[in-house]
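Of the protein chains in this complex, all but one are displayed in their positions.
Showing chain A:
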Amino acid sequence: MTLALASASGPAPAARRRLRIERVTGLGFALPAFVLLLLTILLPLAVLLWLSFTNYEFGGVDMDWVGLANFRKALADPIIRRSLVNTLLYVAIVVPGGVLGALLIAVLVHRRKRTRSVYEVIYFLPVTSTLIAMATVWQFLLHPSLGPVNGVLKWLGLGPVAFLSEPSTALATLAVIGIWQLLGFNMILFLAGLTAIPRDLYEAADIDGCSGGIDRFLTITWPLLGPTTMFVLVTTMITAFKIFDTVAVMTRGGPVGSTEVLLYNVYLEGFQYFHTGYAAALTFIFLAFILVFSAVQTFALDKKVHY
């Protein structure tokens, strides 16, 4: 009896003790992170979901369960529709500009030897700068009468363009500033991708008679850069979809709603008008888009293996 027990746990006590210590320390080490995860992400998400089914207004006293009314209202609201269209339009300008522009610059910079680091620094500078401060500078650069951009246009014989106060140009102008901000970031990611392409592939291509720059790009660089491109594409989409800063500082949604974007509306409804329930529903619409983009990314990264 005692012998059987001893042999069952014979060599084990030390190992079992070890295992117990490991479990306890594991739990202990994970606990602070788990508590914070609970308090700053999971619980707020649950509260947000619950709020989105109510007509709660922050600071108000009564609150009723309204079911899906907030979501129905959001989908029918012309302001929300317009802001969604504007956001997608903004994404549609920033993504091709920010991705293809960065790819072009990366391919050109990659083969420079002496000047490479100079160009890297210059193109990366806007990424590190405080966008809000630079937005003020952009506002001045684009000023209809005082700005140098219009100064140049005038010198070229073109009339002044009120970039930010003209409904037809305001959103596109913000998109150009968006491209300016993230081009360097994407360029660095592309450069990392380019460095990973083996040099002898290009030599092999040379021997096969594929020597033109564009030929080489299409047969080697572009296919091998596939996973990088996919990653850059999705992160750019997510970043662009979250546009808020430049709108909040430069246009505040104007002129005549032409730069109203989703996150700005979430901010206005939630923290300016305190339509908390409604803003909660809008937040979920915002989150739905982000999750779709993230899902595309996961799918694309899985595909990476097959290249």
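In this text, a contact is a pair of C-beta atoms (placed from the backbone, for glycine too) under 8 Å apart; a residue touches a chain by one contact, two chains touch by 3 or more; residues count from 1.
As a working rule, contacts and distances are computed from a predicted model.
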item: Chain left out of the displayed complex - its UniProt protein name, from "Acyl-CoA dehydrogenase", "Ethanolamine ammonia-lyase large subunit", "sn-glycerol-3-phosphate transport system permease protein UgpE" or "FdrA family protein"; value: "sn-glycerol-3-phosphate transport system permease protein UgpE"
item: Among A:63, A:137 or A:158, residue touching the chain not depicted; value: A:137
item: Hidden partner chain, touching residue among A:32, A:78 or A:159; value: A:32
item: Of A:66, A:174 or A:189, the one touching the omitted chain in the full complex; value: A:189
item: Residues belonging to chain A that touch the chain removed from view; value: 19, 21-30, 32-34, 36-37, 40-45, 47-48, 51, 58, 101, 104-105, 108-109, 112, 115, 117, 119-134, 136-138, 140-141, 145-148, 151-152, 180, 183-185, 188-189, 192, 213, 231-232, 235, 242, 244-245, 248-249, 263, 266-267, 270-271, 276, 279-280, 283, 286-287, 290-291, 294, 301
